[in-house]
Every structure is written in C-alpha cells, then in structure tokens.
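Below: one structure in structure tokens.
Complex shown without one protein chain; remaining protein chains in place.
Just so it is clear, A and B label the chains in written order, and each chain counts residues from 1 on its own.
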Amino acid sequence: MMTRNFSTIPFIIVITLISMPLMVMYGFLILDTFTDAPAGELWPDRFTLKHWRFLYDFSEVGNVWVATFNSLTLAVSMAVIVLSVSSTAAYAISRLHLPFRRFFLAGILVMHAFPAVTLLIGTFFVLNFSGLYNTMIGVILVKASLLLPFGIWIMKGFYDTVPWEIEMAGVQDGASRFTVWRRLILPQVKPGLVALGVFAFLDGWGEYLLPSILAPGSDMQVLSIFLNDLIAAERVGYDFNLFKSVGVFYTLPVVVLFVIFQNRLMNIFGGGTKG
Amino acid sequence: MQLELENFTKCFDGTPVIENLNLTVGDGEMLALLGPSGCGKSTTLFAIAGIYRADGGRILFGDRDMSDLPSQRRNVGVVFQNYALYPHMTVAENIAFPLTVGKKRPPAAEVDRKVREIAELIHIEELLARRPAQLSGGQQQRVALARAIVRRPDVLLFDEPLANLDAKLRLEMRSEIRRIQLETGITAILVTHDQVEAMSMCDRVAIMDKGKILQTASPTQMYRAPVNKFVAGFLGNPPIVFMDGVVAADGMFQMGQGFTLPLPAHVRGLPLGQVITLGLRPEHFGGAGAGMASGRVSFVEPQGRETLFDVDVAPGVTLRSIQPMREDVRLGDTVNWAVDVENMLAFDANGDRL
C-alpha cells in the first residue's frame, strides 16, 4: 500500500520488544500445558499430557464439565437476552414514534459510557430485595442488563443504516410495522445481530466478578470461578501448568469464536466495555 | 379510482410546507407532479401513500376519506426512487410479499399464479429466482413496479422512478411504465423534476412550486399556455428566454438596452410604459415571423438533428434559437433572423401571463 522508502526493521524490533511479555505469556501458556520443567527452571525438559487429566479425572479439581455447562448456560442465556431485548428496543428507538424518545436515547448513551461496575453495590441491594441474590438467574439478568445500553446502541446503529424506503415499501405492501420489522428489517441487520450475539456470549463466558459477588453460594459454579478457586485452593498446591491447562480449555471456545467472527467483532470491540 | 386532495395541508415542525392544496386525478389517469426539488411534490406523494399524516384537508379515494388511515389500509402501490427491493428475498419473494402479509393469506398456488401473471406483464419471468443484488438498475425498476401492482392497488405512485437510471434505460422505462399503467388502468401519480418525463408519460401535468400547484393541464396545453413565468421557464428544453421591458408606442416592446420587438397582437392594447416581460422559445426565433432581430452568434451547440444558437442582440440580451441542423452559421457571425412574434408569451410585472 505505502511505498517502501523507509526501513521497517528497527520498528519491528521495537515492537517485538514491547510485545515480549505477551509473547512470553501466551507462548508459555500453550507450551506449559503439555510439558514439565524441572523445579526452578524456565525451559521444559519433557513432554507430558498429565496436565490435561482434569478433563476426565475429577478427583483433583472437581468436575470441569459441570462448570463448562454452567458457563455455557450463563453465556447463552445472556446472549439470548441481550439480543432479543436490544434488537426490539433499538428498532423502536431507531424507527418508531415514542414519547421521550430523545431522552431515552440520551439515557442509553449515558448508560453506555457509564462505568457499570460501580453499580455493583446497588445491584447487590436490588438482588437482595428481590430475592435473586445467590441465584444464577440474578447474575444473568444483571450481566445482561449491564450490556443492554451497549447492545441497544450498537443495534440502533445497524437499524439506522437500513434505508427508510424498505420500511416504507413494507407498509405500502400492507404489512404491519411488526411484520415489517420481523420479515424485512431484521434480516437486514443480521450482521449486527451476529456480532452482538457473539460479543455478549464472550462477555458472559469470561465473566468472573458478578458470579463471585452476587452468587457466591450458588450451586452453579462457572468456569471462571472454577479456575480461580483452583488457585485459591491449597490442596492442589501452586501448579501453574494445571491452571494453564484449565485456562486453555476455558479459552478455547473464545478463540474459535473469535477466529470465525473476527471481522464482525472488530467493529464492535472498539466500543467494548473492557478497559 | 378517482383520487382527490381537498385543501390538503402539511407542516413540518409547525411550519406549513403545503397549504390548502387541491388536486383531482381522474380514474385511470396518469398525472405528473412536476417541480423543482423541495417544492413539496414528494411530501404530497408520501401523504397520499399514508407515510406522512396530513395536518389539514382530506385525501379521498373515490368517495372514501383516507386521511386518517395508515398505509396498510389504503391499497396504494409505490415505486421508490431507489426501488426499495428487499435484498434478502428473491424477485419472486419480493413480488409475493404484498400478497402474503394480509389477514387472509391466499394459498401458495394462487400467490404463485399471481406472481407469474405480473412477471409476464412486466417481462421479468426469467428473473424470478434471482436476488435484487444480481439485477441491473432497469431490472430492479421492473421488479419494484411488479411488486407495487401485484395487489391491484387503487392508486399507483411513482417517486422519481427514473432518476437512478442511465439515459438509455430511462427512455426505455418511460414507455414501459406508461404501457403498464395503460394496460392495468390504475390511477397513477408520477413525481418528477424532469419535464420530459412528466410530459412524455402523463395525461396531465400539475406543476408545483413552493408548496403550491401553479397549473394543471395537459402537457401541450401547459407548454403553449403556461399560467406564469415560472411554468413557462420550467417547461421547454432548451428553455425559454425572458425579456424584461415596457410597452412602447406603435405596438412595440422596448427593452432598456434599446432592443425592440413588435408586441404580440393580444397585448398591443396595453397602456404605454407598462412593465411587461416577453418570453421567446428557441423554436420561435430563426424561422418565420413578423419581427426581426439581428446580432452576433455567441454560442453554437450542434446537437445532431438540431443546432442551438445563442445570439447577442443587444448588450446583455441573448436570444436562443434552435433550428434543423445547419453548418452555415458559425461562432462570431452576424445574423438577422425572424422572430415569431405571435407565439411569444407575455407576462405582467407579477409574472402572470397576459
């Protein structure tokens, strides 16, 4: 694209140096899951699969598959709620006459920018009063709600790009606004739905804080807590290779989704909620 | 079905853009709403379609008042400028869509039959399985038209339907749209800013400016007898030339620059010194006529069949002439051509035709 009248080599070296911690961390993350190193050494000296024992041997760390299923439940429910609620609300805001529409949209934007984690204490009260404290449903509802302003905002952006004429043609053809939305507009914003759905899934999948604070006694232990408990638990000692194996297992779906939906996700990541 | 607008008024943000507009379109007639952009023609169209709400007046289909009914209950077909085809559906699904959204969904076989019938009428049978993205502009236009008429609407509305087509296709679709309108006999309104489209496709033309209809007439009538300067100037290509001056002695017209012409007979009786504007169409200069004008040719534009000349007859006064192709007159030549005085249009100081 650009002319090559400058040497890029020094810059590649600088970038590589800066990126060193990441390369080391991720390199050893993969390496350590199937090797062992002598105590006090960095470089592994033998190949082993024993770190992956946790997949079938539950005696040491507990049943990882139950936690996986719970994480899946959390992430999928969250994606479903975020998708359905934001795709309906965003359409209404983008295209229908509502009282206080401007105000509502401004509110959504403020909430979108607003750091939602500061509300955790207030959320704790809400769950306590509504009896949802310590339940996975409470965690799912809170987590989904916190992502809603973002979801509504993103979806509104997608709806805004659908030509008004499609909508007008639909009502001319005799379809109700609901039918227009369902059969004509929704198919046009599919890329947005996919991106938001994957984003919500990943957000739910990686969540640690809410389940640990809002449902500490819940029977439904998700993978993030499963993994962190391994570290906290004294009984396994400090076996980083085991942690990393569980961690890689935990991250695998994320990487797969990311590879598949990379381009669609990139647009949405820029406005993501992660710091 | 006859369509009637009665004192139709439309405001945006409390500011009226159209006030007390009256318009009647006869059953089976095709009428053009012609005007510059921003004149309110599309607003009127959208109000008839049921997309905009009227602030005042009534919209009648036959004798039914439609003013407060939403689009879904008006049975109006609309062809949009950008066609507004549903990109995720095939052509057949696009055309079938209006049939499948009503309360009573007809059996699939009947939908299929109707779609084929319309496709045949519009000559798009071979496109039915394709998607809009695989169609050319003209084909998309045809599909949009098919979708608009598949429900047999009472009124068919065209919003600048040819604006997105290239010149050749435009010519073809002009006659196609007219043919289909005539064959189906649906009352139709064409919104356009292109006078050629309006005049060539429609039975009557309503010319609009600043939210008002200035004149409604057949194309030839309107060309020959425009009500005012605006209409005269809007119709005709190359456009009419206006000359501002006063009524002088001996039935003459005199411009400030000293240029004079005989007045047309019907305005000779005006008092001396009255301010008047004459309009001279290019085809009435350079043929036969009672007046003469001489000057230097300042511009020559050969258009093939015809040649267009600009002639400076006085400082700041340029007349325009269109004549069958000729090569004997060149830029800079001095010519002395006849002016067909009786075909000149005369307007008073307000711009109304005398």
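The rule is simple: contacts are C-beta pairs under 8 Å (C-beta built on N, C-alpha and C of every residue); 3 or more make two chains touch, one makes a residue touch a chain.
Going forward, contacts and distances are computed from a predicted model.
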Per UniProt, the name of the complex member that is left out, chosen from "Transglutaminase superfamily protein", "glycine dehydrogenase (aminomethyl-transferring)", "Inositol-phosphate transport system permease protein" or "Small basic protein": "Inositol-phosphate transport system permease protein"
Hidden partner chain, touching residue among A:51, A:183 or A:244: A:244
Those residues of subunit B which, in the complete complex, touch the missing chain: 9-19, 37-38, 40, 42-43, 50-56, 70-71, 210-212
Residues of subunit A (touch criterion as defined above) contacting the omitted chain: 1-3, 5-6, 8, 11-12, 14-15, 18-19, 21-26, 28-29, 40-42, 81, 84-86, 88-89, 91-99, 101-102, 104-107, 109-111, 113-126, 128-130, 141-142, 144-146, 148-149, 152-154, 157, 160-161, 164, 167-168, 171, 176-178, 202, 205-206, 208-209, 213, 223-224, 227-228, 231, 238, 240, 243-244, 247, 250-251, 254-255, 258, 266-275
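One rule holds in what follows: only the chains that are shown with their structure count from here on.
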Rounded Å distance between subunit A and subunit B, as computed from the means of their C-alpha atoms: 56
Complex contacts: residues of subunit A adjacent to subunit B: 163, 165-166, 168-176, 179, 183-184, 187-188
Complex contacts: residues of subunit B adjacent to subunit A: 46, 49-51, 70-72, 75-78, 80-88, 97-98, 101-102, 147-148, 151
